[in-house]
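With one protein chain removed, the remaining protein chains of the complex are shown where they sit.
Now for subunit A:
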Amino acid sequence: MSQSVQTAPAPPEPGESPRVTPALRRRVLARPEVGSLVAAVIIFVFFLSAAPSFRSAESLFTVLYQSSTIGIVAVGVGLLMIGGEFDLSAGVITTSAGLANSMLCWYYGINLWVGAAVSLALCLLIGFLNGYLVMRTGIPSFLITLGTFFVLQGANLGVTKLVTGSVSSTDISRMDGFDSLQAVFASSFRVGSVTVWITVLWWALFVALAAWVLQRTRTGNWIYAVGGAPDSARAVGVPVIKTKIALFMTVSFLGWFVGMHTLYRFNTLQAGNGVGNEFLYIIAAVVGGTLLTGGFGNAVGVAVGAFIFGMTSLGIVYAGWDPNWFKAFLGVMLLLAVLVNLYVRRLSTTTRKAG
C-alpha cells in the first residue's frame, strides 16, 4: 500500500529554460517521438530502481515481446490516426484472422498456408470495406469501425460455435504447414540467456518501414496531408480516398499478422478474445505523440508508446506490487507519460504543427 506512493515521484525533470532554445534543439523537441522517449526513459529508470528483477536482459526481452504484440498493430493504427481516422475493429480482427485460418483449414482439411492466405484476403477486405464505407458515406470512422467491431465480435463467436460446436477453435498443431507458419509468425531463438521472439524483429521491421514511408516517400506526405487538411489535400491533387482506404487496409493487414502470431503460438483461440486491445493500440499511438485529430505523429513515437505500455504493465509485475492496484498504477504511468510528452513538446514553442 505504501508502495503506491512510490509511483508519484519521478517528476519530469528536463525543465530548463525554454527561452534560450537553439534552433537545433527546437527542431529535436518538435519531433513527435521526443516527448514519449523522455517519458520512456524516466519510466525505465524508475522500474530499474524499483524492481530488481526488471534489471536483466531476459526481462527486457519479455517486455519487448509484450510490446511487440501491441506495437505491430499500433504501427498501422498510428499511421491511420495520422491520416485522421480511427479503427476500433483492430482488436477483434486479430482474432477473426486467426479463427478464419484455423477453422477453414480444420473444416476442409486443407494446408494451413492456404487458410492463412484466405484469412489475409478476408482481413484486407474488411479493411477495404471500413475505408470504403467511411469515404463513401462520410460517416466518422469511429462509428463505421464500431459497427465492424461488433459485427466481427459476433461473427467470431457465432461462426466458431457453428463450425466447432464450441467457442474456441480446434487443435491444428498436427496439420500441414503448422511448423513452417510457426517459424514465420511465432518462433523464438536464444541469444545467450535471452529468448528473442520473432515478433520483436517483425515489429522493428514494420516500424522501420512505416517510418521510411512517412518520412521519405510521397505516400508519407499524402498521409500527413489527408490527416491534417483533407480538403486542401484534395485540392492539390492528393488521392485522399485511396490513401485512406490503403491506411485502413494496412491496419487490417497488421491485425492479420498479429492474429497469425496468436494462432501459431497458442494453437487454439478463444473466440471472444482480442476485445479491448483496439484501445491499447490507440493508447500506444497517443502516448507516442500522435494527435487524436490527425496530421501529426510518427512511427517511432508509436513504437515508443507501445514500449511504454508493455514496460508499465510488466514492470508492475516485476516490482511485485499488489495486483489489485494494477490498473491504478497503469493509469498513473500512462498519465505520466502523456504529461511528460506534453511538457516536452511545450518546451519547443514551435509553430510547426500539421505537416
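As a convention for this text, a residue touches a chain if its C-beta (ideal position, glycine included) is under 8 Å from a C-beta of that chain, and two chains touch if they have at least 3 such contacts; residues count from 1.
Throughout what follows, contacts and distances are computed from a predicted model.
Taken from the listed names "ATP synthase subunit a", "Sugar ABC transporter substrate-binding protein", "Glycosyltransferase family 4 protein" or "Pyruvate dehydrogenase E1 component beta subunit", the protein name that UniProt assigns to the chain not shown is "Sugar ABC transporter substrate-binding protein". Set against the missing chain, the residues A:T62, A:S141 or A:N341 yield one that touches it, A:T62.
Check A:A30, A:L157, A:V184 or A:V332 against the missing chain and you find that the one touching it is A:L157. As for the chain not pictured, it touches subunit A at residues 51, 53, 56, 58-59, 62-63, 65-66, 69, 100, 103-104, 107-108, 118-119, 121-122, 124-125, 128, 156-157, 159, 161-168, 171, 195, 209, 213, 219, 242, 245-246, 249-250, 253, 261-262, 265-277, 310, 313-314, 317-320, 323-324, 326-327.
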